[in-house]
Every structure is written in C-alpha cells, then in structure tokens.
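Taking it in order: structure first as structure tokens, then the write-up.
The other protein chains are all here in position, but one chain of the complex has been omitted.
Letters A, B and C mark the chains in the order given here, with residues in each chain numbered from 1 onward.
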Amino acid sequence: MSDIKRLTAKIRKFRDERDWKQFHNHKDVALSLVLEATEVLEHFQWKSPAEVEVHGRTEKEELADELADVAIYLLELADNLKIDLPKAIDRKMKKNALKYPVEKAKGRHTKYDKL
Amino acid sequence: MSDIKRLTAKIRKFRDERDWKQFHNHKDVALSLVLEATEVLEHFQWKSPAEVEVHGRTEKEELADELADVAIYLLELADNLKIDLPKAIDRKMKKNALKYPVEKAKGRHTKYDKL
Amino acid sequence: MSDIKRLTAKIRKFRDERDWKQFHNHKDVALSLVLEATEVLEHFQWKSPAEVEVHGRTEKEELADELADVAIYLLELADNLKIDLPKAIDRKMKKNALKYPVEKAKGRHTKYDKL
Partner (left out) sequence: MSDIKRLTAKIRKFRDERDWKQFHNHKDVALSLVLEATEVLEHFQWKSPAEVEVHGRTEKEELADELADVAIYLLELADNLKIDLPKAIDRKMKKNALKYPVEKAKGRHTKYDKL
C-alpha cells in the first residue's frame, strides 16, 4: 500500500478524533504549512555553509520532527482538496523538465523565465 | 514499492542531471520550501471562508502544482538529511498524541502549552 | 528628526557593538525578516474573525514586540542596502495607485493583474 495513503488516513483520523475539521479550512492549513516550513528554515538562520552541514548531522532528530510537521499539513491539505499528491508531483515534474531542459539549466541556478 | 521512495529517487535524478546539488545545501532548500509554502498560502489571501472553499474547488489544478512544489523540496530535504520521512511522521504523530490528548484537545484549537 | 533615521542608527549601533555585521549579510537578514513576520502571523493561526479581533486587543503588548522585531530587520536591511525607506514607500505607493485605480479596485480584493 502507498505510504502516502497510509499516512494521510492516519492524519485524518488524528484530526477527526479531536474534532478539528471545523478549524482546518484550507486557509488555516496553508497558513500552518508556512509556519512549519519556517521552523525548518530557522534551524539554519545565521549559519555559514560549514555550520549548516554540521547542524544537519547533529540536529537530525529535531529536523526530522520539523519536516514531519510540514509533511503532516501538506498531506492533510492535499487530502482536503482531494488532490492525489503523488500524481500531482509526477505531473509537476514533467512541467519542470520543460521549464528547465538539461542542456540549458545544467550547472546554473537561474530561474526558468531568465534562462 | 513506497511512493515516497519512488518520488524521492525521481527528484534526486532530476536534480543531478542538472548538476544542481552544488546549490542545494540544506539552507537554500529549506528557504525554497518556505517560498513554495507561501505560494500555496497566497491563493487564499484576502478571501472569506466561502471564497476559500470555492477557490479550493475551482483552482484545484493550480493548487495541485503548488502542493507538488512544496512536496518536491520536502522530499529532497529529507533525502539530503538522510531522514526517513514516513518514519519521522509516525514518530512525530506519537508525540503529537501525547501533546494533544483527545479528552483535552477535542473541539479546541488551543496550543498544547496552554491546554 | 526622522524617526526612521533615529531608529536605524540605533539598530546599527546595537548590531555593531555585538560585532554582528559579519553574520548580517542580506540573505540572512531577509531570512530573519521572514521568520519574524511568521511570528506575527502565528498569533492568528486557527482563530475565527471574532477571535482575531479580541486577540488583537488582549495581546497588544506581545504583538507590539513581534511587529518591532519585523521592523528592526526591515530597517536594518534597508540601511545595509542603502535604500531610503520612506522614499521607497512613497514611490511604491505611486505605483500601487496606478495598479489599483480607485474606480476599478474599490470594494474588491482582486489582484491587479486580474482587475
């Protein structure tokens, strides 16, 4: 069974047992997704490239918790919007391949509209 | 096969074909995760609850693309940090269950430290 | 004397006394600006319109601290980039007036490119 489906069902159950659907409109879930994403980013604030590398190893447990928080809201939002996330990722990566053809994008971090 | 594993391998391949690993340090990937999360949120800016609901249906395709962008950076970051994301989610949900016991949290959106 | 100038000088002095200029490159200051802005937003997470209104009154002190944090990085970033912030605001508001002419934008929250 797909792990995304399994995790999504678990997240939905967790929410519904607490009767939280009433608060989990798309806007507040999207807002929460942003808040959790910034908690990941905060780990790297002010850090040099070398410090970032070290932190990624020494704080792996904490980072795993932060990434999980992002994932939980992401899976819930996809579920609420009736979006098939793996399919959406496959489709988006096809679009990205057209926006960033290997020969043009290789070794460059330029945005597609300036490539 | 796990769909998270399949998608992660695909994302890694996409990045490496473009020789982008050199730019994808944890800090910049976390930063990109935040930027993509805010693009999801932007869809709901200024909208009333009713408008949010309608938008979630009429703009489902666009929202699917935005969620996919968040997912792509999330899966890559987990991969780069050698974090097993499904395991991290399972573990975090156990912690959340302790922070938000059903009897205390039911029907309330209070943060755990004020419950 | 301009209060923005006075506050900017104070912020610069605070930073330099701590020898923090070495960490305060534009990228990390912009990143910090985002982190502080999300701390403001977190105050309103999951709250209904009525709860938002009440919170704005009962937590005014905490909100004042959060807004100050945003302002401090904003003034520092403008200073570091040698941007005259009041002038930039005046100029941007002129642009906004062209993007959102009163007759078209009145009573509507539509983005300018869809007006």
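Following the convention adopted for this analysis, a contact is a pair of C-beta atoms (placed from the backbone, for glycine too) under 8 Å apart; a residue touches a chain by one contact, two chains touch by 3 or more.
Because the structure is predicted, anything quoted here is derived from the model rather than measured.
Where subunit B meets the chain that is not shown, the touching residues are 23, 28, 31-32, 34-35, 38, 41-42, 45-46. Along subunit C, the points of touch with the absent chain fall at residues 2-4, 6-7, 10-11, 14, 17-20, 22-23, 25-27, 30-31, 33-34, 37-38, 40-41, 43-44, 47, 49, 52-53, 55-56, 60, 63-65, 67-72, 74, 77-78, 80-83, 85-86, 88-93, 95-97, 100, 102, 105-107, 109. Residues of subunit A in touch with the missing chain: 31, 34, 46-47, 109.
The rule is short, and it goes like this: only the chains that are shown with their structure count from here on.
Remark: subunit A and subunit C have CA centroids separated by 26 Å (rounded to whole angstrom). Each of the following residues of subunit A touches two or more other chains: 23, 31, 34, 38, 41.
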